[in-house]
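All protein chains of the complex are present and in place, except for one that has been dropped.
Chain lettering (A, B and C) follows the sequence in which the chains are written, and residue indices restart at 1 in each chain.
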Amino acid sequence: MSRQLSYGLAINEAMHQLMERDESVFLTGQGVISPWYVGNTTQGLFDRFGPQRIVDTPVSELCITGAAVGAALAGMRPVVIHPRMDFMLLAVDQVVNQAANWHYMSGGRTKVPVTVRGIVNRGGEQAAQHSQSFHALYAHVPGLKVVMPATPHDAKGLLISAVLDDNPVVYIDDRWLYEETADVPEDFYEVELGKARVAREGKDVTIVATSWLSAQALIAAQGLADEGIEAEVIDLRTLKPLDSQAILESVAKTGRLVVADGGWRTCGYAAEVIAGVATEAHDSLRAAPVRVTLPDVPAPMSKTLEAVFYRRAEHIADGVRAVLGLGRAGSREETDGFAAPGTEVSYAMREAVK
Amino acid sequence: MSRQLSYGLAINEAMHQLMERDESVFLTGQGVISPWYVGNTTQGLFDRFGPQRIVDTPVSELCITGAAVGAALAGMRPVVIHPRMDFMLLAVDQVVNQAANWHYMSGGRTKVPVTVRGIVNRGGEQAAQHSQSFHALYAHVPGLKVVMPATPHDAKGLLISAVLDDNPVVYIDDRWLYEETADVPEDFYEVELGKARVAREGKDVTIVATSWLSAQALIAAQGLADEGIEAEVIDLRTLKPLDSQAILESVAKTGRLVVADGGWRTCGYAAEVIAGVATEAHDSLRAAPVRVTLPDVPAPMSKTLEAVFYRRAEHIADGVRAVLGLGRAGSREETDGFAAPGTEVSYAMREAVK
Amino acid sequence: MKSSVGDARDLPEETLLGLYRVMQLIRRAEEVIADLLEAGEIKCPTHLYIGQEAVAAGVCAALRADDIVFGTHRSHGHYLAKGGDLDGMMAELLGKETGCARGRGGSMHLVAPEVGILGTSPIVAGSLPLAVGTAWASLLRGDGKVSAVFFGDGAVEEGVYHECLNFASLKKLPVVFVCENNFYSSHLILSERQPVDNIHETAGVHDLPGFRIDGNDVVQVFDTAKEAVDRARAGLGPTLIEARTYRWRGHVGPNWDLDKDIRTEQEVRSWMEKDPIKRARESLLGSGVSETDLRQIDYEIEDEITRSVEFARSSPYPDATALADFVLVP
Partner (left out) sequence: MKSSVGDARDLPEETLLGLYRVMQLIRRAEEVIADLLEAGEIKCPTHLYIGQEAVAAGVCAALRADDIVFGTHRSHGHYLAKGGDLDGMMAELLGKETGCARGRGGSMHLVAPEVGILGTSPIVAGSLPLAVGTAWASLLRGDGKVSAVFFGDGAVEEGVYHECLNFASLKKLPVVFVCENNFYSSHLILSERQPVDNIHETAGVHDLPGFRIDGNDVVQVFDTAKEAVDRARAGLGPTLIEARTYRWRGHVGPNWDLDKDIRTEQEVRSWMEKDPIKRARESLLGSGVSETDLRQIDYEIEDEITRSVEFARSSPYPDATALADFVLVP
């Protein structure tokens, strides 16, 4: 268990091991033989498995994704990569209308074991069309599973589980995590879909986080420990099906909830977690939960705007202080994002309850 | 004010009045000259305004929607119809990547006054690919406004406001409402975007509802009144920007919240409303809020399955009883939808808090 | 347009008889379905194929039992021609648990994996990529299967159509693209949607063969499909077939769309004169098959249909408690 591997190479190792074990696995999508398009996550695959099983493609997201769905219907286990989730919108019909529904609307007589891998690639002044994360969209759709690994260990194990699962799985990895390095077993292992990970135990507050913000939540929790606050950090790993039990157990203990998610605020994944807890465990909540999300603003370009757009450990820590009633004035605004035109939730809501 | 008009014809009248007043308005999309495709909502337009301004199209959602966006960039005010929201998924790139972002990423130097009208057309054993409502998807995206009129009055007024607004607006109407008939002023009027409507006042519980379920909520409220329960019904009308003030004021009064929305449960619009109230008005809530939504299941075909799939007045009434602690055993499960594979929120959550 | 092979000169008599049988089954089943629609017994959106039977019959006769087929919103014909079970289809249209999709899909989602029908979808052009994908799977596995996908003249207006032709051609995938050009997409005639009537020519720019054929001539359809299927199976890649035909009934439901200022009665009549079944029947009679033999076939078909309707009617509806079955594979 002491082998260290980066997140990017953990994805890569999962692909190598899947493909060597199972002839029905193949890899397609734009950039699978590119030196830069998908980081190091596909390195060595083409040389090892050849042009039949590692298929770079024309710029035709809808056809290629649908073809992967079709191949899955025929019994293969394709993995189709979208080097940015932004481009994957062109394939949304095949994911949402077709892949998600096919098993249901055939009365269970067909199945679609496809893995659609969408990469979140943002920051670096890439601006509005090269920064987006649409995990909430896919989590909304019945018939899909959605995973977002936060660690090298889970990047490997969840990819293996996704490919071996008989359902369409949207696997979302984040370029900001590619260099994260940690213990990754060398063997072929699965991480169960639908099981969250308690990344840190604590009694004062529950931080539920997704993907890169799970790592940031741990950093926040360490800092908060110095202030005497013991935060429990739950890294969701799977967004759908959601491990609500893990969340509720934790909230039952702490009574306080902060949800940190890298998507936009309105109708984002954080809303789902808070709504779930509010409807199912209202009585456990000792204070208003807080969401730490992107503001409802397209990704900006300039670094001065990026600096205030993305959420990090400090915003999570502010959120925790706020939920514990320790916030300085204004901290709540920050952690909640703010009311961009188009939401105005937080300001207006605060006004109204004054 | 005593002229009666159906919802479908109210939409139609809005188009007539917009087009006669403003040369920059034109109408496109599949079915705009069809006798059946879009109900009666486009009748008479072709004869009156001709083939230049009423343009039926090839089956090319992405190009046509993008062309409407382009025409808007050039200063027109196009309305582009998608006769089903299911098909509109093929155009999601132009709505989400392009229309929503263009104003922002040009630093405000361009604007996109396009109206994208998506019709919800479900029931009648149409099954999974001809039944979906993706309003939560669009509400998630900054740069878009989203409206869902529930009455003939608002169907007309919101369409006029949408077309006159300088932003891209997703206008979603529901075929189940087309025959609803009520007072519709004959003059040209707007309904302000971002303002909810208190459809009924009440002190015991707040029902926040969207579109067709707003009408159902009123029916439920009438029935509940006989049981001595006075429900306040808020018809959201605009989903984005959300009129959170209206919601919070009502919840501050009633302390109890039921949200009824015709989308799926997980990451649906109901989650946003509940999360907003939970984070901003936790202390006003005297009981766990309840969401009345579709279960996380694709739309089925057979009538026996449709009968238990869609939510109606009775489910809202059950939700109200539950939030008031009057629920018979099991009613909660029904109003909450239930944990379909892929969510398992409610069961698991209930387990965990036992 | 390929030279006509409307006379069955190269075709064994059994084959043409088989084609006749399939076409007649489709026609009669759909006429009964039209009645059930009018009676309100069938409620789901139902798109009738009457008039186009030769395309499904001809193409599917050129396929092996284990070859794969995808269809559209208008796929009763494809389902039956590929060997889908009539009972399962009738029950599906009535929304019964015994339906081919267990009452979850209806007319627009017919499925019969046991005979290679992996499904049909009413998202226009939505199943083209799926067929490209099953063909891709066949290439990877070397299983020798061919995939065929049926679609309409409207589907070529979806960009994904070209994406599919490009990719299939690039990778030489064993897939046959069958465009049934019935000149209408819903209420719109072709000329209101495409600048020229040249669908078969779209193949050329993607470097695959494209044939324009008389879709009401079942033998020509069969011959062309055979050539395409052989090519695909031999590893030579995809083929496009544009079969020109006509749907007699309206776009959806049992009506004729004659009251709606969309098309003329004269146009409908002229196509009814080109009835593919009548032509096959005449050809068979001409080649010595007796009227009695054909009547026998017709009689069997009536019987089969009657029994299927009975089966469908007497089958149970899905149990409401099973709503969430099949959302995910457990």
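Definition applied: contacts are C-beta pairs under 8 Å (C-beta built on N, C-alpha and C of every residue); 3 or more make two chains touch, one makes a residue touch a chain.
Remember, predicted model here, so these are calculated numbers, not experimental data.
Chemist: Could you tell me which of the visible chains the hidden chain touches?
Modeler: A, B, C
Chemist: For the full complex, which residue in C:Thr15, C:Asn166, C:Asn255 or C:Ser287 touches the chain that was left out?
Modeler: Checking each option in C:Thr15, C:Asn166, C:Asn255 or C:Ser287, the one touching the absent chain turns out to be C:Asn166.
Chemist: Which candidate, B:Glu20, B:Asp166 or B:Glu227, sits in contact with the chain we can't see?
Modeler: Only one listed residue reaches the unshown chain, and that is B:Asp166.
Chemist: Of the listed residues A:Ala10, A:Ile33 or A:Leu224, which contacts the missing chain in the full complex?
Modeler: A:Ile33
Chemist: Quickly run down the residues of subunit B that touch the omitted chain.
Modeler: 23, 26, 52-53, 55, 57-58, 60, 62-76, 78, 93-94, 97-98, 102-111, 142-143, 145, 165-167
Chemist: Mind listing the subunit C residues that contact the chain we can't see here?
Modeler: Given the touch definition above, subunit C has residues 157-163, 166, 169-170, 193-196, 198, 201-202, 204-208 touching the missing chain.
Chemist: List every residue of subunit A that touches the chain not included in the displayed model.
Modeler: Residues in contact with the chain left out: 30-31, 33-37, 56-63, 86-87, 90, 124-130, 295-298, 300-305, 307-309, 338, 340-342.
The working rule: only the chains that are shown with their structure count from here on.
Chemist: If we define chain centres by averaging CA atoms, which chain lands farthest from subunit B? Would you check?
Modeler: C
Chemist: When you average C-alpha coordinates per chain, which one falls nearest the overall C-alpha average? Tell me, please.
Modeler: Central chain is B.
Chemist: Where the CA atoms of subunit B average out and where those of subunit C average out, how many Å apart are those spots?
Modeler: Using C-alpha averages as centres, the distance is 37 Å.
Chemist: Return the distance between the CA-based centres of subunit A and subunit B, expressed in whole Å.
Modeler: That pair's centroid distance is 28 Å.
Chemist: Using Cα averages as centroids, what's the distance between subunit A and subunit C in whole Å?
Modeler: Centre-to-centre distance between subunit A and subunit C: 42 Å.
Chemist: Do you know which subunit B residues sit against two or more other chains?
Modeler: As it turns out, subunit B has residues touching two or more other chains at 62, 86, 90, 127-129, 296-298, 300-301, 340-342.
Chemist: Can you pull out the residues of subunit C that are in contact with at least two other chains?
Modeler: 101, 103-105, 109, 121, 123, 126, 159, 327-328
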